[in-house]
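Showing just some of the chains, left in place.
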Amino acid sequence: MITVSIKDFVPEQHAEGYYLVKWKEVKTGSNNKPYIDYIFADVTGVINVKHWSPMAEHDYSFSAGEVVKAKLAVIEYNGAPQAKILKIQHLSDHDEVDMSQIVPSAPLPPQEMYDEIYQTAADISDPDLRKVVLTVLEQNYEKLLYWPAAKTNHHAIRSGLLYHTLRMLRSAMALCTVYETVDSNYVCAGVILHDMEKIREMNSSELGVVDEYTRDGMLLGHIIMGVKSVAKICEELSVPEEKSLLLQHLILTHHYYPEFGSPKKPMIMEGEIVHFVDRLDANLYDMDLALKNAKEGSFTAGVPTLDRRRLYKKSE
Amino acid sequence: MITVSIKDFVPEQHAEGYYLVKWKEVKTGSNNKPYIDYIFADVTGVINVKHWSPMAEHDYSFSAGEVVKAKLAVIEYNGAPQAKILKIQHLSDHDEVDMSQIVPSAPLPPQEMYDEIYQTAADISDPDLRKVVLTVLEQNYEKLLYWPAAKTNHHAIRSGLLYHTLRMLRSAMALCTVYETVDSNYVCAGVILHDMEKIREMNSSELGVVDEYTRDGMLLGHIIMGVKSVAKICEELSVPEEKSLLLQHLILTHHYYPEFGSPKKPMIMEGEIVHFVDRLDANLYDMDLALKNAKEGSFTAGVPTLDRRRLYKKSE
Amino acid sequence: MITVSIKDFVPEQHAEGYYLVKWKEVKTGSNNKPYIDYIFADVTGVINVKHWSPMAEHDYSFSAGEVVKAKLAVIEYNGAPQAKILKIQHLSDHDEVDMSQIVPSAPLPPQEMYDEIYQTAADISDPDLRKVVLTVLEQNYEKLLYWPAAKTNHHAIRSGLLYHTLRMLRSAMALCTVYETVDSNYVCAGVILHDMEKIREMNSSELGVVDEYTRDGMLLGHIIMGVKSVAKICEELSVPEEKSLLLQHLILTHHYYPEFGSPKKPMIMEGEIVHFVDRLDANLYDMDLALKNAKEGSFTAGVPTLDRRRLYKKSE
């Protein structure tokens, strides 16, 4: 089934596809009969949808946050598009929804990103580090596919954690070819592991939307959780102590500044690189996003995550 | 044997006792024969000691940092006291040295302090917390007896860690009687556990003198090590997750400010108390030490650990 | 007379008691006749109150901020309780209002708190300090009974200044038993005097509500005012100069950090304690308040006065 994007809805036509239920309320019409008022959304827009005269229990079973399969009749009401439900279904195993059509998502397919990261990890020459990284990747495989990198900041999109990790990894590996005394094994491992506990620091739906931090996330934070987690896996895999310790150090120091959560700064060159590519990737992501819709030859509004800097988009 | 304190040495008399070898060098005399040049120390002072004409291998076997049993002949040389060795021995199991006579030590007997802390912990009403704290105390018993609380800062004395913990504990327990909504179990546990990993963050001799931080201490620090260690013990003792988490949180937050190593501030009242008594005890220790030798009605020099504050000693 | 709390008002019943007039406006009804629209409040809630057909001048004589004695008929209007006035009176000398039923107040009776503080002061062994502290307590007795400790921050409740002082005093006296070289006379005096000039820094009604800072409070602040005031009393009581100076120093330094109003840090141990118990009591008060209504096992919203920290309430 080819989903019709909401921005392409045409009044007086039918539209079919997968949509996110953003909001739902059961109301009573002027005829004193109940109807269901929805807002449906996909990555292109939102639309008000009415389910008139719902009868069956099934009709009432759809909830906000759910992606549904629906057939709609589009009309124009008061100058704005509206739709009424012809048919609505929960997703089944047969449905193959492209989530990137539903919510803002990383620009690359999750599986592809995962594979590239995994392959880079598989090339780590140190067998201990390789084992740790591959194990962690495998253990987190399912959530990694859709987990965002943040609740509201940079990479707060579906599969954002994977995308952030991948770009950092590409950058970091490239820098390792410039700085020959750096041990690329640790850089690779550090990049892949550095934010992994975000998966347990916050709760994300499969849409990549975070509603809240977890209790552990609040009381400890992903950096400390990451140190503990890597220490444990290393112990389980009998990784020599120094290697385990350095991996923990890479995670502990990747935010660099105490006020951002790292009680220590990197004491090894590899940590310096992990931090810099982390920071750079986050900033470039935010700049890119802010500039995307800017007019050429003009300035954006101040970007909160970039110290309220206004950015300039070159003419051309 | 009653040790004669170095400050009580009288020229032309003999002295006997336990002394710390602070420094040692084999030299050649004007007669072209070797002799050993020592500096001996105890808590009251230092003295230059010569071992003339050492012959046996045993004569050369004493090293800096060692406490020895010695018999000395005191003389006056160039207006200053000096001594020559009559007899010198390594310590044996029969020797009962009062270390507080040798190096600066906490003003209370270590075993007594340990017992008071242990007893307070034994009164924790929550069985999980009690088990954790008693286990940790028992595991660290031997080192706790002499471990200092720092390399150079507050409580950098023999048994300083125990003394610091004890005074904090007394203060904290007293505060719990004022603030009724505070859970004294967590306060007690937090105080006792908060600095325990200093035992693995630095290396101390039995004299309570730290020469260097450990590799783990440098790369992670005692706060992170403490979080990991408590998490592990709680897991081994099957402590419920929330309790384990809160203990970790108390350790993680006890330095309060990120620039002092705590990435989070306390989110529970108990953590607020642990931090305040920690800070207060450290400051009062340093103030007390600086004022000890000050003249009444006058100011000390600036105290480095107290933001270079000069302190005032009341007249009376 | 037993006041019926607003939260206990039952429609179709009468209620009688003391209430705070929070807001008042004379309006014109649809019948073109005037009526008075009130909001009444006590510590349990607020209610809209109508005075229909007021006739006498007396009917118009009640103003916002005043506590009145009233008899009300409660009804339900549009699903919410409302009341109309049957009888309304200004307070007379015969009325014994328990103000803690009207506005948020310290949890202990003011007189009791005053007595405990006074008694502790009476136990100061130094006759000069004792004289100063008792004099100051006596001079401020009436206002102390209801004065709050702040306009909007910690202890901004009726009798909050007394409550803050009392808890600090209990804490500080307890700490003095742990730290033997500390002079508890100065600690006791410092705690009791430290915030006393808040009584002249801000204006409070007898309800413990501050509307504005005074001119002196704005231009100098309670710390500087406190230094001046203590200096003056000491002079009047012929207290020796050093003692006066140290009391002034305790007041001057109790905020510790220049950016919080203390140009100097404590140069005596007693000042260190005064500061720490001050800070600790304020923080614990705010934490306690924020946690009071939190759900177990969950986090509060960020608390503004605690660096926007979110707090955790333990399960149980």
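Each chain gets a letter, A, B and C, in the order it is written, and its residues are counted from 1.
We adopt the following convention: contacts are C-beta pairs under 8 Å (C-beta built on N, C-alpha and C of every residue); 3 or more make two chains touch, one makes a residue touch a chain.
Fair warning: this is a prediction, and the values are worked out from it, not measured in the lab.
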Number of identical chains forming the whole complex, with 3 shown: 6
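Basically, only the chains that are shown with their structure count from here on.
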Topology of the chain contact graph, where touching chains are joined (line, ring, star, complete, other): complete
In subunit C, residues with contacts to at least two other chains: 297, 299, 310, 312
Footprint of subunit B on subunit C - complex, ascending: 167, 170-171, 174-175, 177-179, 181-183, 242, 246, 249, 265-269, 272-273, 276, 279-280, 283-284, 287-288, 291, 297, 299, 306-307, 309-312, 314-315
Interface residues, subunit A side, partner subunit C - complex: 215, 218-219
For the subunit B and subunit A complex, residues of the former touching the latter: 215-216, 218-221, 223-224, 227-228, 231, 242, 245-246, 248-249, 252, 258-264, 267
